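Here the complex is missing a single protein chain, while all its other protein chains stay put.
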Amino acid sequence: MTAEKMALAKAINESLRTALENDPKVLVMGEDVGKLGGVFRVTDGLQKDFGEGRVIDTPLAESGIVGTAIGLALRGYRPVVEIQFDGFVFPAYDQIVTQLAKMHARSLGKVKLPVVVRIPYGGGIGAVEHHSESPEALFAHVAGLKVVSPSDANDAYWMMQQAIQSDDPVIFFEPKRRYWDKAEVSREAIPDPLHKARVVREGTDLTLVAYGPMVKLCQEVASAAAEEGKSLEVLDLRSVSPLDFDAIQASVEKTRRLVVVHEAPVFFGSGAEIAARITERCFYHLEAPVLRVGGYHAPYPPARLEEDYLPDLDRVLDAVDRSLAY
Amino acid sequence: MTAEKMALAKAINESLRTALENDPKVLVMGEDVGKLGGVFRVTDGLQKDFGEGRVIDTPLAESGIVGTAIGLALRGYRPVVEIQFDGFVFPAYDQIVTQLAKMHARSLGKVKLPVVVRIPYGGGIGAVEHHSESPEALFAHVAGLKVVSPSDANDAYWMMQQAIQSDDPVIFFEPKRRYWDKAEVSREAIPDPLHKARVVREGTDLTLVAYGPMVKLCQEVASAAAEEGKSLEVLDLRSVSPLDFDAIQASVEKTRRLVVVHEAPVFFGSGAEIAARITERCFYHLEAPVLRVGGYHAPYPPARLEEDYLPDLDRVLDAVDRSLAY
Amino acid sequence: MTVESTAARKPRRSAGGKAGTTGSKRSTTGTKSTTRTATGKARGTETELVQLLTPEGERVKNAEFDPYVAGITDDELRGLYRDMVLTRRFDAEATALQRQGELGLWASLLGQEAAQIGSGRATREDDYVFPTYREHGVAWCRGVDPTNLLGMFRGVNNGGWDPNSNNFHLYTIVIGSQALHATGYAMGVAKDGADSAVIAYFGDGASSQGDVAEAFTFSAVYNAPVVFFCQNNQWAISEPTEKQTRVPLYQRAQGYGFPGVRVDGNDVLACLAVTKWALERARRGEGPTLVEAFTYRMGAHTTSDDPSRYRGDDERAAWEAKDPIARLRTYIESQTDTNEGFFAELEEESEALGRRVREVVRAMPDPDRFAIFENAYADGHALVDEERAQFAAYQASFADVEEGNQR
Partner (left out) sequence: MTVESTAARKPRRSAGGKAGTTGSKRSTTGTKSTTRTATGKARGTETELVQLLTPEGERVKNAEFDPYVAGITDDELRGLYRDMVLTRRFDAEATALQRQGELGLWASLLGQEAAQIGSGRATREDDYVFPTYREHGVAWCRGVDPTNLLGMFRGVNNGGWDPNSNNFHLYTIVIGSQALHATGYAMGVAKDGADSAVIAYFGDGASSQGDVAEAFTFSAVYNAPVVFFCQNNQWAISEPTEKQTRVPLYQRAQGYGFPGVRVDGNDVLACLAVTKWALERARRGEGPTLVEAFTYRMGAHTTSDDPSRYRGDDERAAWEAKDPIARLRTYIESQTDTNEGFFAELEEESEALGRRVREVVRAMPDPDRFAIFENAYADGHALVDEERAQFAAYQASFADVEEGNQR
């Protein structure tokens, strides 16, 4: 069986299983990852099959989880740690920013920390506070970390494989509202490199870039726009650090217009970096300023308001129209 | 005595003293802020004059410092907490991001948290690791916080007064390499609003924007450029959140060129947000893309390399030249 | 009294092969025994549990804590009973409302009524309470309208009440962080020279968070008038307490220099007495106390959880026999002059409460869209203003279209 349709969460589960099978140094750690299989069942069944020594329920302390994962990595292990929800990564932020990100450089390359930090992120699931955040910019700004986010099951499977194989720490943002979306996962495909963007729909009039949960939305936007006769190209960035500026540039040189979409607040978000750099690279190509669609500069609102807070079809189309109007 | 020349560190000291005198609810808290007067002597003499009940040496735990400051603010106090160095704010990051920033909104406005978090920041003092960071972007991205940084003693005095009076939490970044720079402090001046930028040098050919430690550098750049016949306008932003886009826009509409300078890494830094938004606002005015000068995407280097890492006269002039070459 | 304790379980090396040791069993019997343990002479721990009312509803004597409930009247006993019954009824209604889709989530306190009502009723009006997300019973004692608690679970707000109206802080979801807020608040109380006390609630899982440890440190160093009330309901979602500690949690306190006590968390009288004692210590300037209420989470962690994946029914069954409400009822029936009418009326009151909660929740309106931008800042923020205006224009553009369509 080389290809199988499965949900994104299941694809990560399968990817972790493959990694645990292939490399005895791979560990899975986090709160409730054992018997429960994680609150999203991403680690379902792994402890049963690989034991408590490899799939480890940890005390409720995120700094401790990442800090001990660093120690385990120093001992030669490759820990994949789960942060239960986006909003709970901050107690571990110090360990991630001052230790995990810097130890390779601090040791002049002597020490490697192949730690993957899995973070289910983003909104759209009607959750209570702290369960819908998109903090990727807070990690991308930090040198020493890599930051990625798959948008579909096949990428989720392969990007997790690559993240675990990476000798650098990788912050792996999982688009939780897409956990149940199914797609074909091919175990024999040759995957794209971890940090390369992919054109998921070709177009000529404007480029939409997104990653994680917003890729699907952008595809829907492109379909809707197509009905109005507008040809949008959609890029799935897949990686937030590094950002594949070459791919964006290539697309923008063709379409001359760019709209960036993410759930995170626009202010100091990924869109800012993309807009700044692409404007520099494509100054004479751009027919319109790079426009950004994202969250507002306000705490993530209660669930009943999240539809108004999050980018949706209309808001992205509105930005597309504004861009095309230049 | 209405105006007095004093060092920036002393101006903050005086401002804290004034606040402690004027409002019995104001507290100063942090590691070594008491007898020692802080490692930079910013709180020198305050404990002696206001007692251990108001100028509080805390246990060595930054999350605890900010977390208890939140509790004190809930009780009606106005704590001014010191984080000893930029690189040590991260253990407190969770309390700042998930609690301090959000409690006002969470309470639908019922609760106010007038907490000032003082952070001596930036490089250029030849320090060891973690003592030269510029993490302002990591706070500006977070709604609910205000982020400011004075560039001279007079601003330091007044902005601290305003930060303490603010009913919002303010992250107060102190440009540590300018602590010993003296300037006239006028106690009777009517200060600029806390979040307004200021033109510190007028010019016509290009706008340089900076804040904190880089303002002085930009003024030097402008002088050097003037000798070459180039007229640069220099804006001291003073506030990173909110950013005074109106002021930048007004300047750029005049000069049509913009270079942003900060010590923090360029990638996902303030310059990105400024470039993105100003490009959108001034799309038809800009003769060149907004250029950014800042740190590289690498951990802050050891002291003997910091001159190469940090923006300096030549690097900013280089960017100015590149901009003018468009 | 000795009870089931996590301390009884043996530690083991994470990897197989190594033999378990008796390390976890060592008694916390002070400095001498520390050295003794060192040389291997560990002894089993006699975990003490303060209990005033047995599961069978019998009153047991306790010289130290009896005085704190000595004057309790029959009416007060019935009051405690009523509090627990109504809290349980409210909780059940909320669970039902979640199933009906009226709430997005509910965190049930089922089984923890005694811990919450006992401790909640021990507080004085001027005391201040810092809850987690599960303290519905404490909220009840503080006079917070229970329907107010539902807003955040319905998704119409992130905390709908004014903390200062009842000195009951907002629910806090980031585990352990409120322990520091409580400590800071208590430091402020002491500064003010007031004799109020502060109580911080948290769970067994939360005991592992650095913030809770830092709260212990700060409260001890500043001798802050705060009571740390840990409801050890033996589970942190799917993790049993042995994943957080290998000795009983109340013992954590002594290493920070203040007393810790374990109380039967299903015994409302004991919880009342011990919390009163701890709060009075705080008022007298004797500093912090850790109270561990040993109880059990009878239901799921939240309505999103499925406990059948990680624990057996037998455990739950054993704890059903220790039900906090049942034992107080037995005691009231046997020791006070309480007639059937009381229970019947309470039953009616319960149903009325359920009805009211149902009606209020169903009528709870969605917030206005613009609430997104409200209260992000107290003093305003230029970008928020700008984004609000853009949002308004964007919303208005639909109105225009709709109007256009109507024309």
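Chains: A, B and C, in written order; residue numbering restarts at 1 for each.
In this section, a residue touches a chain if its C-beta (ideal position, glycine included) is under 8 Å from a C-beta of that chain, and two chains touch if they have at least 3 such contacts.
Note that the structure is a prediction, hence the values are computed from the model and not measured.
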| item | value |
| --- | --- |
| Residue of C:52, C:247 or C:353 touching the missing chain in the full complex | C:247 |
| Candidates C:174, C:187 or C:353 - the one touching the absent chain | C:187 |
| Interface with the undisplayed chain - residues on chain C | 7, 11-15, 17-21, 23-24, 26-35, 37-39, 45-48, 50, 64, 187, 190-193, 207-211, 213-214, 217, 220-225, 242-247, 250-261, 277, 281, 284-287, 289 |
| Those residues of chain B which, in the complete complex, touch the missing chain | 31-32, 34-37, 39, 52-53, 56-61, 63-64, 87-88, 90-91, 126-130, 267, 296-299, 301-305, 308-309, 314-315, 318 |
| Contacts of chain A with the absent chain, listed as residue ranges | 53, 58-59, 61, 63-64, 66-77, 91, 94-95, 98-99, 102-112, 143-144, 146, 166-168, 195, 241-246 |
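The rule is short, and it goes like this: only the chains that are shown with their structure count from here on.
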| item | value |
| --- | --- |
| Rounded Å distance between chain B and chain C, as computed from the means of their C-alpha atoms | 40 |
| Centroid spacing, where centroids are CA-atom means, of chain A and chain B in whole angstrom | 31 |
| Separation of mean Cα positions, chain C and chain A [Å, integer] | 35 |
| For chain C, residues that touch 2 or more chains besides their own | 157-159, 174, 210-211, 376, 381, 383-384 |
| Per-residue multi-chain contacts in chain B, two or more chains | 63, 91, 94, 98, 102, 105-106, 143-144, 241 |
